[in-house]
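As you look at this complex, bear in mind that one protein chain is not there, while each of the others sits in place.
Showing subunit A:
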């Protein structure tokens, strides 16, 4: 039976974060914590593979204890087991330190629950927006790597092959590779299900497996948390908004306003810069 690991991060819903206009600082209060939604598309795909081919689905998450909420959500949707890797020592990790810990975690999941065939990550997280942890984990575990996947075309369990479509800027690439493989999920991959009642009941009493630094005998302290993070944030600021003098255009009629605007535009350098003055045919 296939063993699929899904990496999930609990993040502040950054869409809800506002900037205090007076102090130019972030207003974090009242911002809800949610499971990174790209990760949930990874979970959904894992559950679909489970239904079609039979699989064990293990969810892993690195984060503070409240992240248990997102893991319970994954259990309610149909994940078999959930592991929360939590320790103050992990705090402040950048993508390099995060992929180190998640790499160790997935290796341990493999030892504990059976060898891992597929790892799903979201394309990126809502709070970090980097998309670097997936490739980082693949590198740590020496897995094949398929990023920006919007469709899983075929899983050949017998030959341990997987064929996917990757959505790139200039088109769609169909790639086949061997398992074990790490896949990063786009939101186009699938539609995430609603939790069924039995799942919700199981989640209500479910306690995730908790691992701390003590559970990783080979862990190198210098590679985790803030200390293990090569990148540091030197400063953050609210981008200065370019102020321009705005000319409001208003005429008696709509047509008048439209004509006035177009006349204004034609008086700028725009038509010559766009080659409209020399045009022969549109």
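Keep this in mind: a residue touches a chain if its C-beta (ideal position, glycine included) is under 8 Å from a C-beta of that chain, and two chains touch if they have at least 3 such contacts; residues count from 1.
In the analysis below, contacts and distances are computed from a predicted model.
Among the names given as "ABC transporter ATP-binding protein", "Ger(X)C family spore germination protein", "Electron transfer flavoprotein alpha subunit apoprotein" or "Sulfate transport system permease protein CysW", UniProt records the absent chain under the name "Electron transfer flavoprotein alpha subunit apoprotein". Considering the whole complex, the residue from A:167, A:192 or A:209 that touches the absent chain is A:167. In the full complex, subunit A touches the omitted chain through residues 14-15, 17-19, 26, 92-97, 99, 126-136, 138-140, 144-148, 163, 166-178, 226, 229-239, 241-250, 254-255, 257-259, 261-262, 264-266, 268, 270-271, 273-274, 276-277, 279-282.
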